[in-house]
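The other protein chains are all here in position, but one chain of the complex has been omitted.
Right, subunit A next:
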Amino acid sequence: MSRHRAIRNLDLNEEFYDDDDGAVYDEMDDLSEQDQLKLLSGIEAVKKAIGSNTGISEQEIKESLWYYYFDEASTIAWLQSGQHARNDELLKNARHRPGNPPAQQSTKSADAAHNASSAAPGTGSSLLSLKSLASTGGLSSLSRKPLGLNNSMKTQTGSTSVVGKALAALKTTTPLPINSAVVEKHSKPNLLGYQGGGAGGLSLPQLAARSAANTTRTPVLRNFSGRQTPTPKSTTPEPKTLEEDASTSAALSQQMHRKAGLSAADIMQPSVATLYAQPSSLARFILDNIAPTAAYESKAASLAIKDEFKRDIQELLEANKRIRKVDVAKLLGEGVGGAMAEYDRRLRNGHRPNYIAGDVSFLNILAGKSSSDTTMRHFSFDTPSPDDKVLTAQCMTGKASAPTSAPISPVVSSKVAVPTKEINKLKIGSQRGQSQGSGSDSSRPQTPVVAPKKRIDVVDEYSKHQKSREALNLVVVGHVDAGKSTLMGHLLYALGQVNERTIKKFERDAERIGKGSFAYAWVLDETEEERSRGVTMDVATSSFATDNRKFTLLDAPGHRDFVPNMISGASRADVAMLVVDASTGEFESGFDGNGQTREHAILIRSLGVRQLVVAVNKLDMVGWDEGRYSEITGRLLEFLLSCGYQKDDVRFVPVSGLKGTNLVCCISDKDVPELAAWYKDEKEGENASPCLVDLLDTFTIPERPVDKPFRLSITDFFKGGVVGSANSVSVSGRIAQGNVQLGEQVVLVPGGERGTIKAIDVDFVSEEWAVAGDSVVLMIQGIDIQQFSIGSIVCSALSTPVQAVSRFEAQLVIFDPPVPITNGFPALIHVQSLNVPAAINKIIEVFDQRTGEVVKRRPRYIRKGATARVEIVTDTPVCLELFKDSKELGRIMLRKNGETIAAGIVTALFSK
């Protein structure tokens, strides 16, 4: 089970598949729009500050800014501090510190560079050489980091400096002629500065690295030069050239580690890739250089270091984060060789904060496991330990999740400007890096050092994946027969979630029982009862994606008898779609009197949904009459505003669910001239007549309490589950807060039994972790199914579990009950999916909603529309949290005789 074998078994094609796609190397893809803006303004500011003729390129500014997290002052300081000084210092100190024997060799390389640079002092080319040296030196010193982390050659074992050896090897084995050839090759397309002034001889180590690449893969160079970003000002002064140089070497090393990294790539990649993620261009290109070095080295001395690799990986992973951080710092401090040490010192002085920050995140990744592990299966272990099996199984299930996040990135990248091709690659790299990290995780079966509690830093993962996981829970509500299921069924069909054949089958079958128009609704109404009656009875869960959003669709029933189900669905929602029937008389029957349009709208608002799209359905029935549309929108808007919705959060769209009009594509004059004639939304600007999907796509993402203790309120549970283990129970629901990952211990409340998470399904796709807001199915092992009930809470075992109480205090907003609410008033309270009989034990006070002033203490009754503080007792204990602690678990609804009489928030819990 040596690392070596794993390396040998590597499928190289697979391994490098991603990297060969040259089109997606875009660094700035990682930037959010905000950051982009900051960057632009930062560049402006810096330019102004340092003047235009300093010879510092925009690219460099940009990178520096990025490095300093847009801190303009630091950036300017850095840029102006002059790189001469730095480099000189670097070289001076290089001699002071003798390294280990191999390290001395690398010192020699630094010396050589120094000599070379002193040959042309003060000139631009000398600057260049220094810089290139810096880059190379940095490469070596930095390469210690990944090596140290993965192999931890020196600090832990005190063994020889691998990097140094590598460099030495590079130097000794690379014939000089090739070097110059390489240089020429490079310089031609790029017109780089080191063409002149004997540049070829100046940056020896770098060239050595290049030639190493060249010896292994000459065609690569062509490749890379072609990929080089064309720079219009290629003859600009040196700093610019350096930049070019840097990227050149970066690209080169990319190629190189791809091809030459037979043995080392496997080990190196995690670290390399991870460091890509570090927002430092310097570190980045340095790292790019590591790969070839390490690759070469490991080729040369793979046998010797094999065991060390293994042991050191273990040791490193065992160490806790803090220690590892120190180690890295130490590693950096010691340096591979003297030159590298100095380079590092500079790093410490100037760049350390970022650097260390990078380390931390990197370490987190290393300690964590990735869901997109595509390389795992290449490690074939002869005698896998149980631990190994579990991990492998987890990774295998995790594999399926890769596609979910993948499609998003092209969308993002297509929107970002060209010049930052590189980092996209880095992003991909970082993902793979994590997976490799998990690979090394599983390669140490005998020491399950990683504590069973938190293997993935989900919060960190989440912040990284956030872009690709802009998931929203959408509940579809409205009066019965407004066409909710048909509309959503059609939408799913139009978005390709349902195939043609299925729809055709539904049409046939529905026709057969005389309900031809229900074909689309059958997509969501799956039970026999629902189909034969043509009524949705329970919330149907499905999922779909628009350009920028991923939706978990909750199709709620509209029938008043199923409002409890609808509450269960709506309590899982972030945003909502209200469907109203526009046909004559139908809107009125749903809106006036006892219609559910009102009740649903109030309910979802009380459940915390702020954003609402109102789909005015069946408008084709009234000939797409504009008057009807504006009548409905007018009345609805007035009502919705009175419910507490903000005007900007309520948007209307005319649709036809049955015909599919205006769902996915915007209407044109050809399709529905009647509608196209008038349907224009002044507010929307360039997209004057948005379709339903356009509106859904622009919902904003609410804040997710990702780092709070894990809580999930059970909506549904059943035996077995996705993986089909016999003694497991699957529970579904929406994570109210916190995060959860495979293998985590959870506690079930009430009951307090402990179990282990065996599988996580997010939107029907297997994942390794999930966070607040995700609609998940968790498979839990270790708790008997008898212990579960709807409304129970699954909590993290590491936090204080929620309380199950039967007496609590709440603040209620009374809606429109038929009779006043008195002490002892019986009602059903709804918390998430649970409903239990309860009574208002005591009316504490009635207060003014706006001022909060107490109107009356201990009144005999509460009138409709009032706000009151009451004490509620329930028949059976209910899991609740204070509203201030958890919005989801602190909300209650009171219903009586099928009517919603009040909504409230929990303000105090009483244990007895």
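Basically, a contact is a pair of C-beta atoms (placed from the backbone, for glycine too) under 8 Å apart; a residue touches a chain by one contact, two chains touch by 3 or more; residues count from 1.
We take it that contacts and distances are computed from a predicted model.
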> The complex lacks one chain in this depiction; which UniProt name from "Vacuolar ATPase assembly protein VMA22", "Sestrin 4", "Protein DOM34 homolog" or "EARP and GARP complex-interacting protein 1" does that chain carry?
Replying inline: "Protein DOM34 homolog"
> Quick one: which of A:Asn594, A:Thr822 or A:Gln849 touches the chain that's been left out?
Replying inline: A:Thr822
>> Among A:Lys48, A:Lys505, A:Lys680 or A:Arg857, exactly one should touch the missing chain; which is it?
In response: A:Arg857
> Of A:Glu72, A:Asp481 or A:Asp538, which one is in contact with the hidden chain?
Replying inline: A:Asp538
> Which residues does subunit A use to touch the chain missing from this display?
Replying inline: 526-529, 533, 537-542, 559, 561-562, 564, 715-718, 732, 764, 785, 788-790, 818-820, 822-826, 828, 835-837, 839, 841, 856-861, 895-899
